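Yeah, one chain of the complex is gone here, protein chain that is, but the others are all in their spots.
Labels A, B and C are assigned to the chains in the order they are written; within every chain, residues are numbered from 1.
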Amino acid sequence: MAEMTYIQAISDALRLEMRRDQRVFILGEDVGVYGGAFKVSLGFQEEFGPWRVIDTPLSETAIVGGATGAALMGLRPVAEMQFADFISCAWDHLVTVAAKQFFRTRTPIPIVVRLPSGGGFSGGPFHSQNPESSFAHIPGLKVVCPATPQDAKGLLASAIEDPNPVLYFEHKHLYRRIKGEVPEERYTVPFGSANVHREGDDATVVTWGAMVHTATEAAEELAKEGVEVEVLDMRTLVPWDKARVLEGVRRCSKVLVLHEDTRTGGFGAEIAATIAEEAFEDLDAPVMRLAAPDTPVPFSPPLEKAYIPQVEDVVTALRELAAY
Amino acid sequence: MAEMTYIQAISDALRLEMRRDQRVFILGEDVGVYGGAFKVSLGFQEEFGPWRVIDTPLSETAIVGGATGAALMGLRPVAEMQFADFISCAWDHLVTVAAKQFFRTRTPIPIVVRLPSGGGFSGGPFHSQNPESSFAHIPGLKVVCPATPQDAKGLLASAIEDPNPVLYFEHKHLYRRIKGEVPEERYTVPFGSANVHREGDDATVVTWGAMVHTATEAAEELAKEGVEVEVLDMRTLVPWDKARVLEGVRRCSKVLVLHEDTRTGGFGAEIAATIAEEAFEDLDAPVMRLAAPDTPVPFSPPLEKAYIPQVEDVVTALRELAAY
Amino acid sequence: MAVREAEPVGSLQEVKEAGLDREDLLGIYRSMLITRGIEERGHILYKQGKIPGSFYTGRGNEAAAVGVGTAMGPNDVGTPLHRDMGVHVTRGVEPWRVFAQYMGREGGPTRGRDGNVHMAVAELGLHTMVSHLPAMLPVASGMALAFKIRGDRRVAVGWFGEGAAARGDAHEAMNFAGVRQLPMVFVCDNNQWAYSTPTYLSYPVEHIADRAAAYGFEGVVVDGTDVLAVYREAKRAIEKAREGGGPTLVECLTLRMEGHAVHDDAFYVPKEMFEQWAAYDPIERYRTWLQNHAELSDDEENEITATVKRLLNDALDRADASPLPDPATLEGGVFASQEDLDTPHHK
Partner (left out) sequence: MAVREAEPVGSLQEVKEAGLDREDLLGIYRSMLITRGIEERGHILYKQGKIPGSFYTGRGNEAAAVGVGTAMGPNDVGTPLHRDMGVHVTRGVEPWRVFAQYMGREGGPTRGRDGNVHMAVAELGLHTMVSHLPAMLPVASGMALAFKIRGDRRVAVGWFGEGAAARGDAHEAMNFAGVRQLPMVFVCDNNQWAYSTPTYLSYPVEHIADRAAAYGFEGVVVDGTDVLAVYREAKRAIEKAREGGGPTLVECLTLRMEGHAVHDDAFYVPKEMFEQWAAYDPIERYRTWLQNHAELSDDEENEITATVKRLLNDALDRADASPLPDPATLEGGVFASQEDLDTPHHK
């Protein structure tokens, strides 16, 4: 075991995959000499050479479309978006080509797109988004949102191994803030298996990404009041661990679905709707959702603070739920 | 009043808007001499000239981005996608530029994008999609889905008048199949106001687009068994008429949310989650969802029939709901 | 770098130099006949109500498609489009599978999941198009990138129409291929119409091939009704790419001899244009060439025609015997599993 930050765990996973599998290569803007905007691939070009760590032109369509083609020829591309926000420029290639190709023609597209996402540092409307819900709605794409260094490493290995297009959302606000013990050797974390980040029986919070930590801080607050809240880290949204969520609902009877993306049509709606449909009888209170309001991500600190769900907001919501 | 098909009502609305407002113009692929793939603008170029009915190159980004620029200069562009599916090629311009511009800088973007959508005639994975949910999740975009000729006309007038980017989903399978009495003069239908397409007290079906008709046929079936089902046509998804939906739930205590788009993360999840959150106490049964399965739209008739919710499927769901 | 306008092919000697023997020449003829035959029969099937959805043909483009298909090496790959049935045929797709595809049967390459010419057989080095044009160009450039990374002596061929050339995908793919000198050939099927849109509303230059200069590679315009000229130019471009010479843009000039799809009567195309190009029917033109330069006899021709006819008759029967897909299988196939990766084409 070694202590690693979340971002180190991502680098580590990528490096190990590239060492063990010649077919894995990286492409993206400034990933070579510069090591990527966040330095995830710093030093990789020295180790793996310029044809496995490829600086592309500023061309998200060529990056994702190109990754698709290379995957069809047997390689395992890991594409980096400089910020998750820019994936909007490759939306068409993901939903039109990569997502539908296997269903149509049974040629798998094993690509990973790494997406530095999330807010919390005044990145403004175009450097802070959490676009995972948009993709989770598209059949054929897998969606991964690690919250811890351990999962960041294991889920990236799984993503690269997976024979399907995988969107790997790495939350920028966790990059250097979150540390943890991470096994030094390679390992995988399976998709579709939620992690109990904190145990509790009075209510369950279903969440992912940076909000796992926000929820946990809120749960610690509540614990002082004698309310024990379970924090369920979904880890992957496609597939999502419905069974474990429903079990949490059955046990706690109260549930808060929490995410950093905007509320309307966010993936929280899917989870809440599923609970309402399949665990109706188990509920002691309405399924509550807490998410960002339906606006672009604002730049100015007081606005951004009002936008991203804060520990206090989660505490308030959980109190309300507990009191129902 | 005149009897019009759904598609005639669309043409009619567009023609009237272009006559009364010099600022309104059309742009898209083959909209000129050819009149658009579905002939909505047939004859328009003769009437309005080649600079108000503009044949563009095959460039969805230039179409939607160009419409945005023209709108900023005071015009009222109505862009046509040849099929709604191709809007994926302009996703970035809608979510990145048009949706966020007013929030950021207070310059409105009054554009309409017309989107011939929906399946039912073996159009296959790329000519049958209903991508409204993807857009309904993006703050700053309005989403309109008319189900009848009357609404098609009135909602298009409202869309063109609206100072925001509006996605106008016109369902291809209604084009020539659905007829109705339509006022000859110009009128608007307000956004955010659901329409009771059929009255009933035993259950309410919340739906939009072509599924309004499917639901109504199913309701007629159920009526034979003495079960009276309300069919609520949402007409617009952003904004959506939450108040009227909750009223329906309050009155009927049982609700089916139905849509043609795929299930996971579809807009039905938002409606179901909202009901579960805000009308929990009014419910006598779980909020049920019926939608397409999570696959691309298949081409072959038996597959497509299994994919798009059929009258029988709705009947079965409603029976189950009624029996709960 | 000015665009080169390719000369027509005149003599047998020339073709021999380009690597084709008489057997190859007859094979090309056969492929062109099969191509047209498939589409003509498809048309009939459509009118009989046996083909759901829409129906597209590449009439007028047979030479361009077969010419490029013939120039590709056995391990080369490509992403042909809706006018390029000739590529599938040349690479060896069995016609019955095309009919099965048209009719939405299990035997079609997409097993009824997708329709019309949205199909390809990966084992033959071809990869299925999507509707969204020209999305397969960036994909093809990624294939070429894979070859470059691995040092494979293989080439990727990406097709696009002169209309779709307006989209950003074409630009990103060509720029990337140019920057990285990828082993790739861009083939523009310039049939002068994009649905109802004439060339001057699609692009403001004389040739689509003029664009190649903006990406630092060579552009060549070839008469797309001259199968041997297309072959020669495609071969040159492919071998250049194979040898590390980077991409080429080959523009095949033809006329789309029918409407955009079966529902379109092409009223917007001037009659004279059709008349003028009817004189350059690719198949007739090539038949005449074979008669004049390769001693194609009437007997030989009749035999080829008869074989093709039999092949297509059998294909129709076999396709018709293929079942419609079972709706119970609809939901299974969205995600691949590991075993799906272990296929030879995925190498």
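FYI, contacts are C-beta pairs under 8 Å (C-beta built on N, C-alpha and C of every residue); 3 or more make two chains touch, one makes a residue touch a chain.
Treat the numbers as computed from the prediction; the structure is a model and nothing was measured.
The chain that is not drawn here is touched, among residues A:52, A:104 or A:127, by A:127.
Within the whole complex, the absent chain has one touching residue among A:20, A:251 or A:305, and that is A:305.
Of the listed residues B:41, B:59 or B:236, the one in contact with the hidden chain in the full complex is B:59. Residues of subunit A in contact with the chain left out of this view: 29-30, 32-34, 37, 55-62, 82-83, 85-86, 88-89, 121-127, 293-296, 298-303, 305-307. Mapped onto subunit C, the footprint of the missing chain covers residues 166-172, 175-176, 178-179, 181, 200-205, 210-211, 213-217. Subunit B meets the missing chain through residues 25, 27, 51-52, 54, 56-57, 59, 61-62, 64-75, 77, 92-93, 96-97, 100-110, 139-140, 142, 163-164.
We take it that only the chains that are shown with their structure count from here on.
With every chain reduced to the mean of its CA atoms, the largest distance from subunit B is reached by C.
With centres defined as mean CA coordinates, subunit B is found 31 Å away from subunit A.
Mean C-alpha positions place subunit B and subunit C at a centre distance of 37 Å. As a whole-number value, the distance joining the C-alpha centres of subunit A and subunit C reads 41 Å. In subunit C, the residues touching two or more other chains are 110, 113-114, 118, 130-132, 168, 333-334. In subunit B, the residues that touch at least two other chains are 85, 88-89, 125-126, 294-296.
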